[in-house]
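Next up is a structure, given as structure tokens.
Omission of a single protein chain aside, the complex is shown with its protein chains in their original locations.
Naming follows writing order (A, B and C), and every chain is counted from residue 1.
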Amino acid sequence: MSTTTVIKSDVANPALASEGKKKIEWAARNMPVLAQIKDRFAKEKPFTGFRIAACMHVTTETANLMLALKAGGADIALCASNPLSTQDDTAAALVYEYGISVFARNAVDRDGYYKHLNSALDIKPQLVFDDGCDLVNVLHTSRTELIEGVMAGCEETTTGVIRLSQMAKDGALKFPMIAVNDTDTKHMFDNRYGTGQSTFDAIFRATNTLIAGKIVVVAGFGYCGKGVAERAKGLGAEVIVTEIDPTKALDALMQGFRVMPMTKAAAIGDLFITVTGNRDVLRDEHFRQMKDGAILANSGHFDIEIDVAWLEKNAKVKNSKMRHQTDDM
Amino acid sequence: MSTTTVIKSDVANPALASEGKKKIEWAARNMPVLAQIKDRFAKEKPFTGFRIAACMHVTTETANLMLALKAGGADIALCASNPLSTQDDTAAALVYEYGISVFARNAVDRDGYYKHLNSALDIKPQLVFDDGCDLVNVLHTSRTELIEGVMAGCEETTTGVIRLSQMAKDGALKFPMIAVNDTDTKHMFDNRYGTGQSTFDAIFRATNTLIAGKIVVVAGFGYCGKGVAERAKGLGAEVIVTEIDPTKALDALMQGFRVMPMTKAAAIGDLFITVTGNRDVLRDEHFRQMKDGAILANSGHFDIEIDVAWLEKNAKVKNSKMRHQTDDM
Amino acid sequence: MSTTTVIKSDVANPALASEGKKKIEWAARNMPVLAQIKDRFAKEKPFTGFRIAACMHVTTETANLMLALKAGGADIALCASNPLSTQDDTAAALVYEYGISVFARNAVDRDGYYKHLNSALDIKPQLVFDDGCDLVNVLHTSRTELIEGVMAGCEETTTGVIRLSQMAKDGALKFPMIAVNDTDTKHMFDNRYGTGQSTFDAIFRATNTLIAGKIVVVAGFGYCGKGVAERAKGLGAEVIVTEIDPTKALDALMQGFRVMPMTKAAAIGDLFITVTGNRDVLRDEHFRQMKDGAILANSGHFDIEIDVAWLEKNAKVKNSKMRHQTDDM
Partner (left out) sequence: MSTTTVIKSDVANPALASEGKKKIEWAARNMPVLAQIKDRFAKEKPFTGFRIAACMHVTTETANLMLALKAGGADIALCASNPLSTQDDTAAALVYEYGISVFARNAVDRDGYYKHLNSALDIKPQLVFDDGCDLVNVLHTSRTELIEGVMAGCEETTTGVIRLSQMAKDGALKFPMIAVNDTDTKHMFDNRYGTGQSTFDAIFRATNTLIAGKIVVVAGFGYCGKGVAERAKGLGAEVIVTEIDPTKALDALMQGFRVMPMTKAAAIGDLFITVTGNRDVLRDEHFRQMKDGAILANSGHFDIEIDVAWLEKNAKVKNSKMRHQTDDM
């Protein structure tokens, strides 16, 4: 497809567009249901005349979703729900191979992040797609002039649904939002099997560590935590689960996991994975007990579950970038 | 088949013969390889003129082996290698339905046990089948007059093979013995999968206890111990392995089991299963640390791995036979 | 406790009371939460003046529940929700050791079953405990004169809840019923881990068959089916799941189980376990495809999931009672 010069965008490297296109096509192979929907959209054009602002992980899978919406007639502006997951080649391909507005650069700072959200909102959306509720939050705070034009939206993840439920309860939510996460086929599969595997994919790449024989501590036994714990077990680890909900904790125990509070697990674990949705799950009191060489990883939606600021401040030595996305403190 | 009155035997209850026959036939369904061998034996009659003394678990599976040998022309005398495993209905059926000499009664005492071994040896065997080396041991001590007539034998289990290897090393073994246990299809399958399941079958019957969520301590990570540990994990337990061989201990660790010495595991476990082949694996120092209500079970060949005498002596209360084969001390 | 002669009852063998008492005490060891509740009931006596008719599995666990209710002041009449699960020693102990009315004999026929339900209802209950909805059903059909006196009740199992929901929807249910099965700690644990293990406990006893290496077909992937499938896998089987709900079927697939319709699985399986709640899950068309020697077992609430009548009619040979509760057709 020829590129269209009027496409508004902010991506890191247009030269990656061709490589990104290959990856988007590769991902499409594993998305047969979306392919069927895209075919139907192409015939029925249900989104003709609709402007959509989407704030999602800018990955090859999201790219295929955008292509399905575009096939359905939508006019789309996409920004990143998490700058660390943005694939610059995918972003470039969406703009320069497929003609979709994208505002996303891998690892942009906080200012860049919000600038991109605002750029996406400039499309004056009738529909919003959110993943973590930041886009909806910006709409309800600094871009309230756009609310009147918004018909509805949907939210992807547990954390976002919790924020929205609170807004709805407070009467603050100004348009209906569909909680995609409540769908069985979302939380049963994406959270459990998707997050389960991708967490270890990331840990393999970052740390090059053998999981078999390690003690892996999984904080949280929701759908995501269950998936992470199952994969850890399947990779040969001894798995400890920490969980404040007593029924979930009991469920973990009945599946053969060790269950204990983090204050006790901290001294035992080799690898810690947080996936709770809460702040400072790993903090001062835990860091002080940990073995030298313990590896910490967060798989929750926001980068707030490990008190990295404390580590930055108290580390004797910091060896940044020992490996990709891995600091040694 | 009509019974033959001249069959020498000592079994508990001839009236159980019919029930035992049904069970022997049922077991035959899961022994297709033996069935093929039996057919060949029936044609080739390789054991015509041979007298065999067999000291084995008197179960339906052994019964089918005896029937195959008999089909091959052998004259057989069978005694029990462990009185606790003797099935009285099977023993009765072998005598009264199939005409094979059997000397075995469930739960006979030590004197009865040795009397049965001697009765079987009275056949003046050319071949001996042993399971634990007791029959061979009697031959080499109190029945040495029979040794000259023995051509060879075979031994079933790890414990027996260890005893025989020592005898051979000392020059004390007077005839060749084949170590059946060294066969891959014996120790890989019988020990691992057979003992693994049957140990829990016995624990279910005796204790009626849910394994999921329990802490199960498996002493020993040989073929049998591995099987027991795998099944415990598969039933939802958290599994601790104790093992003095460092390579086996490391293997257990790499499979995700917790590994520690029994002195540490004693205080933690809910259910202890010994399967080491050694004496007093669980003893005074461990009993003193255990939780009230801990369940102890032995799956090793001899009933020596748990120091039951200490328990008998030190128990405040003994509730015998709370359930079948289960004492509460 | 001394027995009271005026206790109304119909049990098989009063002489088993002492043995039953030991088993009830043994079971109490694994019921620490109930023990706490019983202590509270003993102090607060919340059921003083209340008559309870309970229709449940007459097992040692139910016995402990009855003792807790009695400690709370209740006047109780217990009958069996399934004659095949009735433990005659437990029934005897409840009557002759603990003074509770019990109407239950193992393996009574249909008439005996309903006679027992009616005997229990003769207590004129204010509260009813049901497991499968048969007691509630009798109340609403032949014992309607008692309905006015019933304040409320509770129902234990999925099948019963489904029946009650239908009655409620039709406006036919005359008093409120609490669906115990809807509690997380019921269906997450009892159904999944309890049924999972006890199904194999029963299969071990009945068939003495090694599960490792077998192809086990589990019909239904609800909480119970999930538990059965997990245990089958943990015992070393290759597991096939059949399930008509597409989301549950997908979940089974994502957990590594093979998923296919029974029409295809019938020809492949070695062991079939039905746990769907539906009628004739295994029937004519499936039986005709099965391997000789295939083993069929039902773990659903009612004995209707396998079309046994067809087997009775069409079997060339029937060897009843090859082993306890196992027929060979």
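Note that a contact is a pair of C-beta atoms (placed from the backbone, for glycine too) under 8 Å apart; a residue touches a chain by one contact, two chains touch by 3 or more.
All values reported here derive from a predicted model rather than from experimental measurement.
Asker: Using the touch definition up top, pick the residue from B:175, B:189 or B:302 that touches the left-out chain.
Answerer: The missing chain is touched by B:189.
Asker: One chain is left out of this view; which of A:205, A:264, A:279 or A:318 touches it in the full complex?
Answerer: A:205
Asker: Considering the complete complex, identify which of B:250, B:268 or B:311 is in touch with the unshown chain.
Answerer: B:250
Asker: Please output the residues of chain A touching the missing chain, sorted low to high.
Answerer: The list for chain A reads 22-23, 25-27, 29-30, 60, 193-194, 196-197, 201, 204-205, 207-213, 230-231, 233-236, 293, 319, 321-323, 328.
Asker: Which chain B residues touch the hidden chain?
Answerer: 184-185, 188-189, 192-193, 247, 250-251, 254
Asker: Using the document's contact rule, name the residues of chain C that touch the chain not shown here.
Answerer: That gives, for chain C, the contact residues 212-213, 233, 236-239, 250, 253-258.
In the analysis below, only the chains that are shown with their structure count from here on.
Asker: Look at all chain centres (mean of CA atoms) and spot the one farthest from the centre of chain A.
Answerer: If we average the C-alpha coordinates per chain, B ends up farthest from chain A.
Asker: Give me the C-alpha superposition rotation for chain A onto chain C, in degrees, nearest 5.
Answerer: In degrees, rounded to 5: 180.
Asker: Between chain B and chain C, what distance separates the C-alpha centroids? Give it in angstrom.
Answerer: One centre to the other, that is 35 Å.
Asker: What is the distance, in whole Å, between the centres of chain A and chain C, each centre taken as the mean of its C-alpha atoms?
Answerer: Each chain's C-alpha centroid was found; their separation is 44 Å.
Asker: Could you work out how far the Cα centre of chain A sits from that of chain B, in whole Å?
Answerer: Distance between chain centres: 56 Å.
Asker: Specify, in ascending order, the residues of chain B that touch 2 or more different other chains.
Answerer: Chain B, residues with two or more chain partners: 212-213, 233, 236.
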